[in-house]
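Omission of a single protein chain aside, the complex is shown with its protein chains in their original locations.
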Amino acid sequence: MAKIPVGVLGATGMVGQQYIALLANHPWFEVKYAAASPRSAGKKYKDAVAGRWNASGGDYQKEVGELIVGDANDLSQAAAAFKAGNCAFVFSALEMGKDEIRALEEAYAGAGIPVISNASAHRWTADVPMLIAEVNPDHVDIIPAQRKKRGWDKGFIAVKPNCSIQSYMTPLYALIKAGYEIKRLTVTTLQAVSGAGYPGVPSLDMIDNIVPYIGGEEEKSEQEPLKILGSIKDGAIISVTEPKISAHCNRVPVVDGHTACVSLEFGPKKPSIDEVKKIWTSFKSLPQELDLPMAPKQPIIVREENDRPQPRKDRDADKAMAVTVGRIRPCNVFDLRFVGLSHNTVRGAAGGGILNAELLKHKGYI
Amino acid sequence: MAKIPVGVLGATGMVGQQYIALLANHPWFEVKYAAASPRSAGKKYKDAVAGRWNASGGDYQKEVGELIVGDANDLSQAAAAFKAGNCAFVFSALEMGKDEIRALEEAYAGAGIPVISNASAHRWTADVPMLIAEVNPDHVDIIPAQRKKRGWDKGFIAVKPNCSIQSYMTPLYALIKAGYEIKRLTVTTLQAVSGAGYPGVPSLDMIDNIVPYIGGEEEKSEQEPLKILGSIKDGAIISVTEPKISAHCNRVPVVDGHTACVSLEFGPKKPSIDEVKKIWTSFKSLPQELDLPMAPKQPIIVREENDRPQPRKDRDADKAMAVTVGRIRPCNVFDLRFVGLSHNTVRGAAGGGILNAELLKHKGYI
Amino acid sequence: MAKIPVGVLGATGMVGQQYIALLANHPWFEVKYAAASPRSAGKKYKDAVAGRWNASGGDYQKEVGELIVGDANDLSQAAAAFKAGNCAFVFSALEMGKDEIRALEEAYAGAGIPVISNASAHRWTADVPMLIAEVNPDHVDIIPAQRKKRGWDKGFIAVKPNCSIQSYMTPLYALIKAGYEIKRLTVTTLQAVSGAGYPGVPSLDMIDNIVPYIGGEEEKSEQEPLKILGSIKDGAIISVTEPKISAHCNRVPVVDGHTACVSLEFGPKKPSIDEVKKIWTSFKSLPQELDLPMAPKQPIIVREENDRPQPRKDRDADKAMAVTVGRIRPCNVFDLRFVGLSHNTVRGAAGGGILNAELLKHKGYI
Partner (left out) sequence: MAKIPVGVLGATGMVGQQYIALLANHPWFEVKYAAASPRSAGKKYKDAVAGRWNASGGDYQKEVGELIVGDANDLSQAAAAFKAGNCAFVFSALEMGKDEIRALEEAYAGAGIPVISNASAHRWTADVPMLIAEVNPDHVDIIPAQRKKRGWDKGFIAVKPNCSIQSYMTPLYALIKAGYEIKRLTVTTLQAVSGAGYPGVPSLDMIDNIVPYIGGEEEKSEQEPLKILGSIKDGAIISVTEPKISAHCNRVPVVDGHTACVSLEFGPKKPSIDEVKKIWTSFKSLPQELDLPMAPKQPIIVREENDRPQPRKDRDADKAMAVTVGRIRPCNVFDLRFVGLSHNTVRGAAGGGILNAELLKHKGYI
């Protein structure tokens, strides 16, 4: 079977690089088009990323290194690639103003090119699904309504949530799915610097230091789960109103891997600690059933050691696509405490995006 | 005025070193006796700490470097120093088994030598005050009962709480004192490696990593505040039962300075964010009124920048004795969120111990 | 073909773990016996390494996790494993006193169990080869003399040099082999903390700091190359006397990967910079010709970017077995300057040991 040609927008940035790295040996997809800002456009990909390659997923393929980088703002270049059969859809890892990204992603979709995006621009667009493949795979079913409303034929937009929530969102969902309502929670994140891209966080802020603030991150952490847990009604995704979430987001001197310390309150029905562990260990969802290439075999890994998960030791679990949880214990204030960890640029960004693409391919949207 | 001669037990460990460093130019006290484990005993102090001096407070005094280290287990050596007028009281920074410390500190007190301790051994002894000089200075008044009950004449034991709570305990107290009851709170700490002593945390655990666990630390963080906020009754300190506290304690790659992310719930009466800031900025207590040498002028410093406090930039505020708070904002789940920071081996250990000694001196107990 | 069963001595230490990790899917060898200190002996391997697993090469195999750890000091346990067909030879990553290791390794060899060692104990034993498979594979030919002299039948001892020299030794050799005599060199190393094992270097020494000293490392760096470049004569390896080497060894906050800054002086015949690059890029040796499983395809990788090699970005090149060199330029004082880098616990330790075993297998010694 011939591989599906894909394009990567924002291909030279941190998440773009990770897409390139992870797609290097993908069984279904193959990067044939790479676009970035005008600054990189016209250069060979290998020259555009020289001195700033930071993807944990490994190196880029030789062939990709030789691609001439397109200008992501110039839709006609992507359209030409599309027409030439070099780009059936694009992964968007664009880094520019929200409004520009929103308009640009719509333009691509309008030109018939599906957009699977990491950017936050369309996360709150009512007819755009914000997908975690194991949590709300059914939200892809809004795409027909999206296309119809906008008069798009083959194009569509699907997005991912913020990387900061990936370390606890699937565990929360597994509990909810098992019948345990979650009323509210506090979460403190210790986030890796790769989440800020390159050059990103200055080393003067990360040697012998932490920074207890990441712009916009707490708001995203508190609100995005509500849409992800929502349901489709009349061509829009309606958010739920619970759990109430309060987030403290910190930047720490870690390359990759976001850690989250969570305290949560259940509704009247409360599982035991053992039940929680059983629910998480046995949790599987559609990507596992379909055995999608990027899907972790076990989406949630429970560690029993009292000092795990740790970023350097657990972020790469199951192709860096699993969420590792540990320190599962009762909470003095609420019901349950735990620590969750996931790889922010793989599970939380490019890897999650690829898994979404695999899901969308399976569902026939690409 | 001649300075009061003091001894330091556990003088070669991390906290012991910090005592030595901070007492280098103290206006009231002067180190004349240093004791440690048998391994160091008999050596010159400077030789005993060679290659392992890590005090942030600066270097030791030449004279202290020349002291012959005593054996802390050998009470007769301290008694001799006491008799020779070289040790009016001791700071205990002992690092050994809890039971041994408990017994040893009692033996010193029984021998007439007041013990001002950093160790956790006596924190839950009902007639031993666990002091933060700005929060519960009146707990020193239990000393007469302690002496009477135990048949001690001049000796007594007073202790400090754990370093992990110092970054938020004074702010909590300031709010309570201003009339705002606190019902419960979740706190996530990001703690510096100096808290684990030397050699302490292996660098393999702290490069590109964090460790979401510190043995015993969460229990201390949850329980010690309850005694500190308690009151004396019938020769014992009776703990309060609120606030309920749930703690997540993490080790992060920071040399000095513990950061705490706090979400708290008030009772029915709730201050505005502005009131909170005003309460904290204007908070003073007995050490400030008495202008004790080690007391920070302003115990709680409020920073308005959205990315402060940060360990490297704020830990040294006001001789490393102030608590710096920032990111004061409403909480989605409870009422108030903030980040607190203090220097763990100064405010949270040796500096706090010295301030306690100054208070006890003022009150006439030493 | 059935795999050859191997034992690992010192299996729970840093290098021992790396052996276990790297042998997980080895085509020829399979770990069937693991021994360590009495402290670990009797435990399951997974329990013995719980909380201290740090191998960069990945996780241990499930089957190895279930092995009951033997006591490395108890030769009879290894002998039983040998007899039971579970241990055709051992990798020694012992961490104990030099004299004990020397005696123990000889005892194993005397019992008919070949010892392929990482320890420094036998590096200067005249009839023991100190191997870098690409540099002095012919030194294995001393084994018959070693066996004969010691009255050993099947057993023998072969060792590896220190990890600090692996980042420049193969590049030096490639130049020498190409006909360019090297008279002397200065080398400054920036060495990773994994080289010191676990717990190893305290984090208090590695946050916002470097340590310009590693005990014994400079001597090894200066002397070991002379034996490696030596030749066999009358059953002993005779060292060369040049190049003269002056080493400065530093510990830096890097997990894995030793960097070396080298300035060297050629003899009268001096290659151009371009020739140097060509020699290094085209260098292959016996392991490549034999296509041994652990051999890097290209032992020396030349990077042209001016800021490479870097530990995090280059240490894993070609299964972490390649040496990456960069900044190849003339020297103001000598003739040539460059920076070399290799993975200290793979190329410089366990991986290099496995490659030596592959070579010895090929040569029929195991």
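The first chain written gets the first letter, and so on, giving A, B and C; residue counts start at 1 in each chain.
Here is the rule we go by: contacts are C-beta pairs under 8 Å (C-beta built on N, C-alpha and C of every residue); 3 or more make two chains touch, one makes a residue touch a chain.
Since the model is a prediction, treat every value here as computed from it, not as a measurement.
When you scan C:Lys149, C:Lys177, C:Lys244 or C:Lys297 for touch with the missing chain, the hit is C:Lys244. Per the touch definition above, the residue from B:Glu30, B:Glu106, B:Asp208 or B:Glu265 contacting the chain not shown is B:Asp208. Considering the full assembly, C:Arg327 is the residue among C:Lys154, C:Lys270, C:Lys284 or C:Arg327 that touches the omitted chain.
If you put the missing chain back, the residues of subunit C touching it would be 184-186, 188, 190, 205, 207-213, 215, 222, 244-248, 250, 252-255, 259, 261, 263, 306-313, 326-327, 331-334, 337, 339.
By the touch rule set out above, subunit B reaches the unshown chain at residues 50-51, 53-54, 207-208, 255, 305, 307, 312-313.
Remark: the residues of subunit A touching the chain excluded from display are 54, 193-194, 198-208, 253-255.
Heads up, the rule we're going with is that only the chains that are shown with their structure count from here on.
Among all residues of subunit C, those that touch two or more other chains are 54, 207-208, 255.
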